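Only one protein chain is missing from this complex, and each of the others stays in its spot.
Order of writing sets the labels: A, B and C. Residues in every chain begin at 1.
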Amino acid sequence: MPSQLIASFQINRLSILAPDGQVDESLMPELSDSQLLQIYELLCYTRMADQRALDLQREGRLGTYPSSLGQEAAQIGSGFALRAQDWIFPAFRELGVMLCHNYPLELIYRFWTGDERGQQTPEGVNIFPMCIAVGTHVLHAAGAALAAKYRGDDMVAAAFLGDGGTSKGDFHEALNMAGVYKLPLVVICQNNQWAISVPRQTQTGAETLAQKAIAHGIRGVQVDGNDVLAVYQATKEALDRARNGEGTTFIECETYRMSDHTTADDARRYRDPEEVKKWQERDPLLRMRRFLDQQGLWSDGDQAQLELTLKERLTRVVKAAESFAAPNPEEMFRSTCHQLSSRQQEQLKECLNGRT
Amino acid sequence: MPSQLIASFQINRLSILAPDGQVDESLMPELSDSQLLQIYELLCYTRMADQRALDLQREGRLGTYPSSLGQEAAQIGSGFALRAQDWIFPAFRELGVMLCHNYPLELIYRFWTGDERGQQTPEGVNIFPMCIAVGTHVLHAAGAALAAKYRGDDMVAAAFLGDGGTSKGDFHEALNMAGVYKLPLVVICQNNQWAISVPRQTQTGAETLAQKAIAHGIRGVQVDGNDVLAVYQATKEALDRARNGEGTTFIECETYRMSDHTTADDARRYRDPEEVKKWQERDPLLRMRRFLDQQGLWSDGDQAQLELTLKERLTRVVKAAESFAAPNPEEMFRSTCHQLSSRQQEQLKECLNGRT
Amino acid sequence: MAVLNLVQAINAALQQALESDDRVLLLGEDIGKDGGVFRATDGLFEQFGDGRIIDTPLAESGIVGMAIGMAVYGLRPVAEIQFLGFCYPAIDQIFTHAARIRARSRGRYSCPLVIRTPYGGGIKAPELHEESSEALFCHMPGIKVVVPSTPSNAKGLLLAAIEDPDPVIYLEPTRLYRLLKEEVPEEPYLTPIGKARIARAGQQLTIVAWGSMLELVMRAAENYDAEIIDLLTLSPFDRETLLASVQKTGRVLIVHEAAKTGGLGAELAATIAEEAIMSLRAPIRRVTGYDVVLPLPLLEDYNLPTTKRIVAAIEELLRY
Partner (left out) sequence: MAVLNLVQAINAALQQALESDDRVLLLGEDIGKDGGVFRATDGLFEQFGDGRIIDTPLAESGIVGMAIGMAVYGLRPVAEIQFLGFCYPAIDQIFTHAARIRARSRGRYSCPLVIRTPYGGGIKAPELHEESSEALFCHMPGIKVVVPSTPSNAKGLLLAAIEDPDPVIYLEPTRLYRLLKEEVPEEPYLTPIGKARIARAGQQLTIVAWGSMLELVMRAAENYDAEIIDLLTLSPFDRETLLASVQKTGRVLIVHEAAKTGGLGAELAATIAEEAIMSLRAPIRRVTGYDVVLPLPLLEDYNLPTTKRIVAAIEELLRY
């Protein structure tokens, strides 16, 4: 009985759609032409909505904003696979995921102007408030998954976080809980290679982020995060397994943060423009468009038409977002607890008496 | 480019000394006969010191006490491999490790009577205070390792924790830091199968604890924790690697907590006596003694002699521990910060004026 | 009515909540087969099974974080943290999320979560097992903090905490677990959150205490005409009862075991100094733990308030 092999593990990477638009037919997910078009439109909508947010911020019409430029496939691929009854626990950069699930864009813009009402998720939409405290919300998804399991609900919880988030203790506590209780949970990592100025290889010594699943006895996979079909397929598989009682999957989507961390950041201080260029060639939208071209599903005319429609939609959205009345300070008090303490009542009076 | 294997990992288990005392010569560590005897004596001393603590507690001469019964090999095997200049970061059950490094047993007893002076590590002994907050101290070992690396000190930090400790976020944050900075660190898990009443398989869904290293890109191994030679060998290898700049190793020692969690616990409430019996057959002392017998290094006479000597030593130790003067309340104040605030000075007066 | 001690009353409340509302479930370390290290959940695992009495891995942030997810999803989780000293790793989840989810979502979501945890000194336990850092939680808007002082209010407060739509920290005075016994009504009932209790009416001075210190104060003040207020809810505390009593007596003594500086006694004193100072005849005295790192058992009696220190403060106040 010498040194003896007692366990071995493998991490696989899934990619389906190549930068040139070619797909691996053997892996092609079951998606109708109209679904493929829907996905592409969501990719475009996400990018345009993001660009619009950046413009608004530059004009002082939005606060600090984190761009999702470059991560559209990782967001739409996963968001599109999730069902309406599944619960979504976003970080703060999941614009595309939220748009997939009809979270009103005007609310998202509202939120980034510094208005809590932007996080008043509409009834029927199962999206948790965005989480600013990195990595802490995966536990909430685990708890919701355990609750759903207890109730027998047909629901899978999906948590999104970044590469930086995988260094937080809470992330590991969540994955460990998921492994112990075999939770109906999917944890989707947007590995965009950077946590503000900290590159992926300073974030962890692990060769892949996907292998972090091994520590907790759950399944871990890596996908090309700029390949919307691979992300969709990996998420779909993870959801099916979760529903079949096969527990949690951790998905690492390898993508790239094409913008600054937020509008308050200047990435030129710490990152090589060459690297950014390299990733431009792997653009997730271009790739999908080439594929649709080759399938004869898409033309320049369609593209022009789509952009026109989306532009108009965005104009309406911005109008809606900016026509909100200013928030009432009473909100601060009313939403702290379900009732006001006697001191809070006094404070509310003082506040409204406009000493400010 | 379909689903493609991008990383694979293996976990090995080391065992050298079988319950019947047979060893795998090919793996036998380089230990002189006198070292082998030293190890066995430390095993016996640890067990007797532990038994004595339990007796003292039963007589009301010690407070709540966590027994190390059954874990002696996991503690002496690792402790014996560590050098005097290495820093040790114990949890609260590492009696054997501390005895290996000449931490005065009377101080350990003192501590468990509820006296902080028991944690006044003697100069020249590099042992951190015991850590009650499970899993939180591995970070301190990582920090010390980073400091040693910065200074170029020939020092390896060694942290000890239990199976339960591997569920804490801090444990993972520490291992991740270790992987990023390639720290001269060894993390030794005393997997005694239980965290109070929570069994190993409720603690994590992972097949082994050793594989938790994979999440952080560091080396992980499992050893038979009741095999003092295997534990020694694994620790020695880990230390050599750490000194050669090959970074951190996480060692899972599979052993068993033969006693209640502490003297305040009653394991019969949650644990099957059959399981305890099963582990008795794997007793770490018996195993080593059989080996020494077969090597002609040990006889019943030697055993009787040793037990007599140790018994006498323990009597002296208990006497020393119990001849401490009662602690002075002034200590509480003087050791909170390096100086007293004006309020603390007043409070000290009030306290000494014996209003109590 | 059965005679119960404080931990039995907690056990009874949990049992009734579990029976009457299937949204209620318990999670924590060693709460299952072991019945909790203080036996607060004794027998519940056997009655309700591992689907509702959930033993967790050793991860406090994980326990509270998961409970938050459950609560927002629609359950009524009751999380046990084994000791208040091990709530520190969960403070981020409590402060960053439990306290803010209602405000963050402007009422779309809420977090009806209860965190039970043994707290306080006087039990000769190891380091971190005797914390009384209740004040930390009283400075975070969005959460409530309650502390029972008798078996009957222990039951009523716990049932009220479980019914409350906001997160409630329920602190259990370990020294009282088995010290106090009394008749406790069998049927479920609520002790309202936010209301203090006049434990004893009096005229000459007001003494405010809670949890384990209340028991001490009752003994120490036996021979004085003191009005003793059992705060019961620390956040939001019952300003009206406090101020009314001070206006009557004009003298105030606050007793808590936590370190003096920044303890909850400071807020009570400040409130009086801001809103009732004109009724004061004497300085507002605080008898508390000292500003020291909590000592181990051999020295703890030198740190915790004693009847002697309380009596000395009373005498001093009565001299005004």
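Just so it is clear, contacts are C-beta pairs under 8 Å (C-beta built on N, C-alpha and C of every residue); 3 or more make two chains touch, one makes a residue touch a chain.
Note that this is a predicted model, so its numbers are computed, not measured.
Q: Counting contacts across the entire complex, name the shown chains the missing chain touches.
A: A, B, C
Q: Could you tell me which of B:L139, B:A206 or B:C351 touches the chain that is not displayed?
A: Final answer for the missing-chain contact: B:L139.
Q: Going by the contact rule already stated, which one of C:L264, C:L298 or C:I314 would touch the omitted chain in the full complex?
A: The single option touching the absent chain is C:L264.
Q: Check each of A:D50, A:E116, A:D224 or A:D283 against the chain that is not shown and name the one that touches it.
A: Considering the complete complex, A:E116 is the one touching the chain left out.
Q: What does the interface between chain C and the hidden chain look like in terms of residue numbers?
A: Missing-chain contacts on chain C: residues 61, 85, 88-89, 91-92, 95-96, 99-100, 102-104, 127-128, 133, 135-136, 138-142, 235-236, 258-259, 261-275, 277-278, 280, 282-286, 291-293, 295.
Q: Going by the touch rule given at the top, which residues of chain A touch the chain that is not shown?
A: Interface residues of chain A facing the absent chain: 63-64, 92, 111, 113-116, 132-136, 164-165, 167-170, 195-198, 202-204, 264-265, 269-270, 326-327, 329, 331-333, 335-336, 341, 343-344, 347-348, 350-351, 355-356.
Q: Tell me where the left-out chain touches chain B, residue by residue.
A: On the chain B side, contact with the omitted chain comes from 87, 116-117, 119-121, 128-129, 133, 136-137, 139-148, 150-151, 157, 169-170, 173-174, 176-177, 180, 331-332, 334-338, 341-344.
By definition in this document, only the chains that are shown with their structure count from here on.
Q: Looking at CA centres, what chain is most distant from chain A?
A: Farthest by centroid: B.
Q: Measure off the straight-line distance from the CA centroid of chain A to the CA centroid of chain B, and report it in whole Å.
A: Going by mean C-alpha positions, chain A sits 43 Å from chain B.
Q: Once you find the CA centre of chain A and the CA centre of chain C, what distance in Å lies between them?
A: 40
Q: Indicate the residues of chain B shared as contacts by at least two other chains.
A: 167-170, 202-204
Q: Going through chain C residue by residue, note those that touch at least 2 other chains and give them in order.
A: 56-57, 59, 61-62
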